[in-house]
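Here the complex is missing one protein chain, while the rest keep their positions.
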Amino acid sequence: MSGSTIIFYLLAALTLVSGFLAVTSRMIFRSAIFLLFSLFGIAGLYLWLQYEFIFAVQIVVYVGGIAVLIIFSIFLTQKSGEELPSQNRSRRILSALAALAGMLLILTQIYQHNFVGSTEKPEEVSVARIGSQMLDVTDQGYALPFEVVSMLLLAAMIGCIVIAMRSSDKKQGST
Amino acid sequence: MPNSLYIACIPLLPLVSFALLGLFGTRVFKNLSGLLATVLLVVSTILAIWVAYNYFFHFGQANGIYQRIIAGQVTWLRFSSELSIDMGLMLDPISCMMIVVVSFISLMVHIYSLSYMKGEERYPTYYAFLSLFTFSMLGLVLSSNMFQIYIFWELVGVSSYLLIGYYYDRPGAVKASQKAFIVTRFADLGFLIGILVLSFYSNTLDFNTLIERLTNPASPGLKTALASSFLGISAITWGSVLVFMGGAGKSAMFPLHIWLPDAMEGPTPVSALIHAATMVVAGVYLVARLFPVFSISAPASLDLVTFVGVLSALLAALIACTQTDIKRVLAYSTMSQIGFMMFSLGVARHGHEEQLGYSASMFHLFTHAFFKALLFLCAGIIIHLVHSNEMNDMGGIRKNLPVTHICFLIACLAISGIPPFAGFFSKEEILQASWQRNKVVFWIALTTSGITAFYMFRLYFKIFWHKPLGHQASHADTAEGDTMIRLPLVILAIGSLLTGFIPFGRFVSADGTPVHTDLNLIFSVGPVLVGLAGIFLARWLYLNKNDAPEKIKNGTRALYTAAYHKFYIDEIYVFITRRIIFNLVGKPAAWFDRNVVDGLVNTTGNTTQIVSKKIKGLQSGKVQEYAIYFLLGAGGLALLFIYGWK
Amino acid sequence: MNDYLVLMKSEWLITITIFLLLILKVRGEMRSDRLLSIAQVMLLIATIVGFLFNRYGRLFGSMYYTNPLIGFQKALLTLATYLISLLCADWFKKTQHLAEFFILMLTALLGMFLMISSGNLLMFYLSLELSTIPVAALANFDLEKRISSEAAMKMILSSAFSSGVLLFGISLFYGATGTISFSAMSNHLSGEPLQTLSFIFLFTAFAFKLSVVPFHLWTADVYEGSPIAVTSFLSVVSKSAFAFVFLIAIYKVFYPLEKTWYWLLVITSIATMVIGNLFAIRQQNMKRFLAYSSIAQVGFVLVGASAGMSSGTSSVVYFMLIYTFSNLAAFGVVSIISERSGKENMTDYKGLSRSNPFLSWVMALALFSLAGIPPTAGFFGKLFLLTAGASRENYWFIVIATLNMIISLYYYLRVVRSMFMEKNDNPIQSVAIERSVYFGLILCGVGIVVTGLFSWLYQYIVSLI
Amino acid sequence: MNLTALLVIPLLTALTILLLRRHHLVKWTALIGSIIQCLLCFVLVAAFRKEQITSPSDFMYFIQQFDWLPAWNISYKLGVDGISIAMIMLTAFVVLAGVLVSWNIEKMTREFYFLLILLSLGAHGFFLSLDLFMQFFFLEIAVIPKYLLIGIWGSGKKEYSANKLALMLMGGSALVLVGILALYFSSPDKTFDIVRLSEIHFSTRTQRIFFPFLFVGFGIFTALFPFHTWVPDGHSSAPTAGSMFLAGISMKLGSYGCLRVATFLMPEAARQYSPTIIVLSCIAILYGAFATMMQKDLKYMNAYSSISHCGFILLGIGMLTRTAIIGSVMQMVSHGLMTALFFAVIGMIYDRTHTRMINEMGGLMKMMPMISTAFFIAGLCSLGLPGLSGFAAEITVFIGSWQRTGLFYRTATIIACMSIVVTAVYILRAISQTLMGPLKNPAFGNIKDANWNERLAAVVLIAGIVLIGMAPYWLSELVRGGADIIAGRLMSK
Partner (left out) sequence: MHPGLNHLLFVSTSLFFIGVYGFFTRRNLVTILMSVELILNSVNLNFIAFNKYLWPHRLDGAFFTVFVIAIAAAEAAVAIAIIINLYRSHQSIDVEKAEELKY
């Protein structure tokens, strides 16, 4: 068993276990931390697969951005230390069964499938290459998606501003 | 041969008067309505007599045989190249005889009504309906086509309905009119199906062709008709019997007679015209019209005719003895007399030797029209005087109504078959014909004619003698009115006296050849004696008030009660209609429709609603459940398509 | 370079509008009705331009492609948005965030444009999100209403879940075929189980957006809670766009899986019609009612879509056009009534024909069109869907569809009945109708009547295919 | 003769009505429009007769065709034969009478007349069109106005009735639609054209499966048992003109469809299903009649009697013989006129007495002889009195039915014949209880007879009834050509 194998299993275990804890923990803050670990685990897997750029993006956007956002919102909406109310048992069992069944179905299909990869020469994964492809408009270029995402981020920003920053002069509360 | 236009005018003139009076009667003509109708009818009558005269004496015969002549024909409705309803005018001995009778009696009634109905609110309407009836009846007798006769048959029925219900605000009249129509309609159902049967095998509706095809043993139609049978009876017999059913309904034969007594709710002149002289004999006429088919191809049906005729004659006579409403007595007597005509037809057969019954029947029809119309018109006068139909309210009014009295007596003698009055001759022939063919029929007929004499004179004595005039009318009263009323009486009385001497058999017979009717004096003795016996019995019982009738009544309690209640036939009908048709068919049908059929429709709707309510939980408002359904849906579809859909 | 201008003209116009509004907003103090009219004018221009100069073309290395039909569809979407901007004027004038609203709505519209033009799964996914996330934000624009935020929450969570499933499906496709480009992918499709599985995952995303049972559950809640302009947008524009993409997907990309998608369509279409109808029957809230009715309508769309390329596309596009007019007219009336009287319940509509005959007749017309009653265009729309569906000669399917038409007629008539036949002690007062709303309603009404009777429109669509 | 004119007139009338504001203008427009339409129909008959002489054996006359939706092979195709001309005449008459009868409508007059004329447009279009799609279009056009007419201007439990009617009729047309689509896709060149379709022999299987769709679908319009329950409720709740239209024309749409589409295009299946049709129509005839007997409401009575009478139509179609088909068409016309008259009269009575319950009336003849006469005529026509149209039609059906030999068919015919007695029972009962007898309610003592408009309406319808009744020849000859072709196709294979 090589070192790389061990690292893989460790990373996989980290991802899955902390992911599982993230969705089951009764303490919301802990949940968030487990999520962070899980995201780290994923990032680690990217690195293990030698996709350094993706690893970087994962760390920056997820760990640096989303997780912080989540934690921030937890602070906004929750008194820390409070236990989360638990879902009723039948729902939990049903959900677990549904999830397991789904997993079984997909895994069966995946394992039964005979994946045939390409035999062409692998493309090198360098940041420079990714960068130039990102802004290219030719066959391998991703300029359009890039613009789409930027529009989306703009829209999301505007939306967030309107929704979250409700003008303070209005009376708060429900109608 | 006269121009067919003239012949067509005979029925069309009354139609014109109907149209004029119907559309403008109440506005324009008002009291002149009667006059208008009468004048037009006079023309019609003259034409009818003229045509009949010409037919019998000039153009009717070919080689000594009276022919069926089609004087004109228009296609009215075509079904297929063969089958069509053609409105035509057919002249033959019986139709010529009938147009005379109908137009003449109708004219009498028209004249009589001029003053009798004066002052009635719906005077124009009355004449309009009367004209409609006259038109229909004339059309009926002139029909050249099976369906044409059916059409006029129905029209006659409806005009009878309208006239019976003339006093529409009297519940009794309304009921009676309804009953008359429905009962005859029921009979017409048979007639209609009979037409369908006969026309199917003969593939024609034209009388001439139909009779030709259904009597000629070589024709393919007759062969199939004889060969195909239902319930063991050949199709042609079925057809004939069903047609006869129609005739029996209109002619008030047992058991379809129940409408006739009730029909007396109509104005009395109407009863005279429709329910005594003309319409009710349409059934006899119908059988006579199809006589060759009946007798040659379906002799069994003639036996039925005989049976029904005899039974009706006897039953009606018995019932008549017990009734106290004078119009009802007359109605039953009509029924009885038509029974005579019917069985007389029934005992006849096509062919030279045996067709006496046919001529006799027609003869009786002819004479009966006169004296029965006369009786009714007299009854009308009597009723006007007494303001009641009840025999018991009358008595001793011969002084008040001298003319009526004489006329009534003449008519009674005629109907009783006392020579030399008209009834004697025709009834004599009938008895002779039945004697020749069937002794049982003869004996029953003889008895019945005795009973006839009895109840007629019972009527006569109770009205004109019996007891002094009651408080209803004083001696000075006379309701005989003006000449317009008396004139028809006198004319009809003369008719009742003289028509018997017409050598009827010479003109009217089944196959067109003259029938020799020797008046067999020896044979006549019996019937006349029986008639006289009846008269004397009536005189003994009713000339003066005594308690003999009561005794007899008590002595024959059961028979009397049964006869008094018309042998409970009405009750049976009521039972069938109310209990069975209404309660067991109509109500369940209506219920079934509202509850089951409609219920099913509503249930479909309600079920949808209920299901909709039941599944509302699917949309629980919980977004996580939505996601669960989402995943299950996706997974389910995936499973289905991966594993289940090879 | 010219290609980029002409082929993407609709996108450009919308983008320009977005930025114009953004700039105006940032510069401040412009009155909202001025903003609204600017938006309306821009949309009108975009609509008109959208119908012109449509031709074939590919850009960005086949990530973007367009053809006359796609151009036409974009124009229709713009038209629908334009109509919304007219019809919901009452609500727009009340909101403080008009510019933001339009920015988000137009962004979503832009997303839809890109989506129907997308040439690979990445573009498809991105533009799908572009057309969804802003709408989720929009759903919350009735900031004071509890149900508005609930609706937004339900929408964003559901769509996040749905896009998770979609992404999983895409990733499996990618794994199985090695490409995300549509044109390349269809060569690799062989109907292996994994492909079926991933196709079904992909299908759920469409199903979710189109509110196909059982992926429809968010629809009614979101429709009811959102501002009416958003509801209209979701139920008309979004649905129309997704239906169109769906057609492209199944006919052009997943054609090799025809047997799968045909039966998938049959099953889900029946489920959709039945469930949509059964739920619609018992609704009281007009928006919710229209939500279910639009679910049921989607069932019919699927009937048409099951036909296959030519008749399927033409009948669905045609139907969506008619549906746009009809549904927007209905929503327009609901919007006016709800803004002016605050009433959204069907029972409140009793006796409406007395106080507001014009609105009632427009509503009736719209509902008849939705129910497929001639001479309204809905009749033709629905009939062509059914005819197209019947071309497979799978008649029991058509029988079920027609039976569902009857159920749907029942509940549409329910509204008509309360407007015209029932009495009300406390009827809705006569409401004043703004000019733009009036214009919008007339436009819809004319659309409802004319689109069907004049056949050239349908012929035109056919000619585009 | 340009058949489009027959569609343009109602369309123009309807649009004009929509633009007018003043009530009396609306009424007069409607009246003038329907009179023009009526006159146009006479012109059509004249032109048809002339055309028939020059080319006696054509299938359709005055054919007009434009492409409408080439993508689906849908064309605007009009054409007439005797049968459709008869139906068009009927429509024109009934609509004219309906416009006259509704003269006193106060509530939403404009909308009322608009819908009424729209209905007539639908009916005319249905009878004129030779393209199944177009026919279906017009068939459906005629449904919703009925719903609104009943629901808005009706009485009683109108909402329920209107709903039921609309749903059941739409159900019927849904079935029709499936049948039409099946025909379309089974035809080799994918056509909706009736003329083209009639030249095609569909496979036995197709016919067997889809004939019921078409027949039952159209049958629902014609009150085919057991799909008739919309009839009593719908008719009784509708306003007078609505009932007239429903019973007079709308039910004929169905029977015409049964004949022209179902039976004609799928002759083999028609032969196969003939016994079923006959059984159902016999049930309708007798059962309808018996149910009628028990009704207490005049409108219900007439509605049930319509079920019974329409049974004759279906019986005639089911018997498949030429004469029966002629009879069936004649019955369509006759029943249309007669029942319209009946409903008109019932409406007039209701306007005056404010009741439709038979047992609450009595002796009305004294107060309103004119209306009573119309009532009498309608009743007598209903029970098949010779001289009025009902007789000729029923007799033709009977004769035609009798031409089918075999015990089963014979029995069916006899059963159908039996209804003439039952009909007499309930008609006479109604007449006697409402018009005759002593005046029951003194409040009715001072009601007035018919107005000019009512009188005119009655006269129009009575004229039709009497005309056909007196001279049925022209009607039977008018439809003979069309019936010949249909029957020929039924007999051919």
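Chains here go by letter, A, B, C and D, matching the order in which they are written, and residues are numbered from 1 within each.
Basically, a contact is a pair of C-beta atoms (placed from the backbone, for glycine too) under 8 Å apart; a residue touches a chain by one contact, two chains touch by 3 or more.
From a predicted model like this one, the values you see are computed outputs, not experimental measurements.
Peer 1: The chain left out here touches which displayed chains?
Peer 2: Among the chains that are shown, those touched by the missing chain are A, B, C.
Peer 1: If the hidden chain were put back, which of C:Val6, C:Leu20 or C:Ala160 would touch it?
Peer 2: C:Ala160
Peer 1: So that we can see where the missing chain sits, which residues of chain B does it touch?
Peer 2: Where chain B meets the chain not shown: residues 616, 619-624, 627-628, 631.
Peer 1: If the hidden chain were put back, which residues of chain C would touch it?
Peer 2: Within chain C, the residues that touch the unshown chain are 121-122, 125-126, 129, 133, 136-137, 140, 143, 145-147, 149-154, 156-157, 160-161, 163-164, 167-168, 170-172, 174-175, 178-180, 220-222, 224-225.
Peer 1: In the full complex, which residues of chain A touch the absent chain?
Peer 2: 2, 4-5, 8-9, 12, 15-16, 19-20, 22-24, 28, 31-32, 35, 38-39, 42, 45-46, 49-51, 53-54, 57-58, 61-62, 65-66, 69-70, 72-74, 76-78, 84-87, 91-92, 94-96, 98-100, 102-103, 106-107, 110-111, 115-118, 120-123, 125, 129-130, 133-134, 140, 142, 145, 149, 152-153, 155-157, 159-160, 163-164, 166, 172-174
One rule holds in what follows: only the chains that are shown with their structure count from here on.
Peer 1: State, to the nearest whole Å, the distance from the C-alpha centre of chain A to the C-alpha centre of chain C.
Peer 2: That gives a centre separation of 31 Å.
Peer 1: Chain B to chain D: how many Å between their CA centres?
Peer 2: Result: the chain centres lie 36 Å from each other.
Peer 1: Quick check on chain B: which residues sit in contact with 2+ other chains?
Peer 2: Within chain B, residues 605, 631-632, 638, 642 contact more than one other chain.
Peer 1: If I count partner chains per residue in chain D, which residues reach a count of at least 2?
Peer 2: Counting only residues that touch two or more other chains, chain D contributes 167.
Peer 1: How about chain D: which of its residues touch chain C in the complex?
Peer 2: Residues in contact with chain C: 68-72, 74, 133, 136-138, 140-141, 143-144, 147-148, 151-152, 158-159, 162-163, 166-167, 170-171, 174-175, 177-178, 181-182, 184-185, 209-210.
Peer 1: Please give the residue numbers of chain C that touch chain A in the complex, ascending.
Peer 2: 15, 22, 59-64, 96-97, 100, 103-104, 107-108, 110-111, 114, 122-123, 126-127, 129-130, 133-134, 136-138, 140-141, 143-146, 152, 168, 172, 175-176, 178, 192-194, 197
Peer 1: Spell out the part of chain B that touches chain D in their complex, as residue ranges.
Peer 2: 26, 75-80, 83, 85, 147, 150-152, 154-155, 158, 161, 165, 168-171, 174-175, 177-178, 181-182, 185-186, 188-189, 192-193, 196-197, 199-200, 230, 581-582, 585-587, 589-590, 592-593, 597-598, 600-601, 605
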